[in-house]
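Only one protein chain is missing from this complex, and each of the others stays in its spot.
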Amino acid sequence: MLWAKVPLIGKNKMPDLNLNDAVVTTRLDSIVNWARKNSLWPMPFGTACCAIEFMSVMASKYDMSRFGAEAMRFSPRQSDMMLVLGTVTNKMAPILRTIYAQMAEPKWVISVGVCASSGGMYRTYATLQGIDRIIPVDVYVPGCPPRPESMIYGVMKLQEKIEKESLGMRKDHVRRFYESLDLQEKIQSEKNLTGQQAIQHMLRQAAHDKVATIF
Amino acid sequence: MSILDSLLEKKTILPILDTYRFRGDQTAIIAPSSLMTLVDLLMSEGFHFLVDITAVDWLDKSENPARFEVVYHWLNLDSQERLRVKVRLQDGESLPSLAIRFKTADWYEREVYDMFGISFEGHPNLTRLLTWSDFPGHPLRKDFPLDGGDPFCMSDSTTPFTH
Partner (left out) sequence: MDSIAITKTQLDGDRMIVNMGPSHPVTHGTLRIVLELEGEIITQATPEIGYLHRGVEKLGENLSYQQFIPLTDRLNYTSSMMNNVGYTMTVEKMLGISIPRRAEQIRVLVSELARIADHIICLGINAVDIGAFTAFLYLFRQRETVYDLFEMAAGQRLHTSFTRVGGLFRDLPPEFIPLCEQFLKEAPKAIDELEKLLTKNPIWHDRTKGVGALSVQEAINWGYSGPCLRACGLAQDLRVKQPYMGYEQYDFDIPVGTTGDVFDRYLVRVEEMRQSLRIIRQVIKSLDTGPIMIDDYKIALPPKEKVYTRMESLIHHFKLIMHGMEMPIGEVYSSTEAANGELGFYLVSDGGKNPYRIRVRPPCLPIFSSFATKVRGRLIADAVAELGAMNIIAGELDR
């Protein structure tokens, strides 16, 4: 990225402007994404063991602030990158969707650890088999728990992804999620269900339609 | 004298169905009706620490008609002696709640109710503890499948993406 030298403008005379010095032409996508990727605001959605390892990532030795993702926020409204750290159970599923909806756009999600990515070793009645069934996920970090280095690598991979993505596609992505959220609320109010039951209903419908996700 | 011996001495006030020792653990089996008597007796013997309440489901394996065993663990903090008390129950039967005597029994009994569907009479708030309120069934029963009958269509989670 280049910053243009802006020539000084005299009092009464038109600037002797060389257009090449003053203006940089680039695509909107690349300049916005350049800014976005270097100022990620993470929010840890910590549920289990991976959250303990994430403390190491944030603490003195590994120090994620080196990658521009320093300002950790615990409120989804102040963050645009959610790290799902740990097992998400069926009881937790509606909350995860609400938190994702509350996040500031553009919403990125890193699914850290096998539990969040696929349910991991907990293939039981209580565990959601992968958060990507209910919210969009951008990067998966394998491991149980992943080492701090892998989590940092995951963030770097997300930065690479952000650099390449198009703004329109991202908007489309988020819109599709909001549509599914509207559908969930509609089902909830129409059939007088809890959030969990509505998600269950939608997952059943998705399985019937041979689709893997509900958004 | 161990607690089992002193319990057996008081057989007249507390009918004990069976006692045994295994690997140093002492176990007494009593009838549901004599649970409160036993609690009073144990309290007077110094067993003030209720360590744990849980249950076991002997679905087809039990020789007697009782399906469930509710298991209590007590610890005497002075002599550091432990005692396990088991109460056998049939499906649908209930036990008196210990929540009045031991505050710690409150959540343990809720958990047993949640996991096994055994109810406790006189419990202040017998609701599910770990699963959600409309959860179908009781997960630690032996006839409950591990995946819970696939309520969230988990078996389809490997379906390829066809967006």
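We just call them A and B in the order they show up, numbering each chain from 1.
As a convention for this text, contacts are C-beta pairs under 8 Å (C-beta built on N, C-alpha and C of every residue); 3 or more make two chains touch, one makes a residue touch a chain.
All figures in this text were calculated on a predicted structure; none of them were measured in a lab.
Checked against the full complex, the candidates B:Thr19, B:Ser34 or B:Thr104 give a single residue touching the omitted chain, namely B:Thr104. Where chain A meets the missing chain, the touching residues are 45-49, 51-53, 55-56, 59-61, 74, 76, 86-87, 89, 91-92, 94-95, 99, 121-127, 144-145, 147, 194-196. Residues 22-25, 27, 48-52, 54, 56-57, 61, 71, 73, 77, 80, 82, 84, 102-104, 106-108, 111, 115, 127-133, 139-140, 144, 146 of chain B touch the missing chain (whole complex, contact as defined above).
In this section, only the chains that are shown with their structure count from here on.
Each chain gets a centre from the mean of its Cα atoms; for chain A and chain B, those two points are 44 Å apart. Chain B meets chain A in the complex at residues 131-132, 134, 139, 144-149, 151-154, 156-157, 159-163.
Residues of chain A that touch chain B in their complex: 90-91, 93, 118-119, 123-126, 128-130, 133, 194, 196-197, 199-200, 203-204, 206-207, 210-213.
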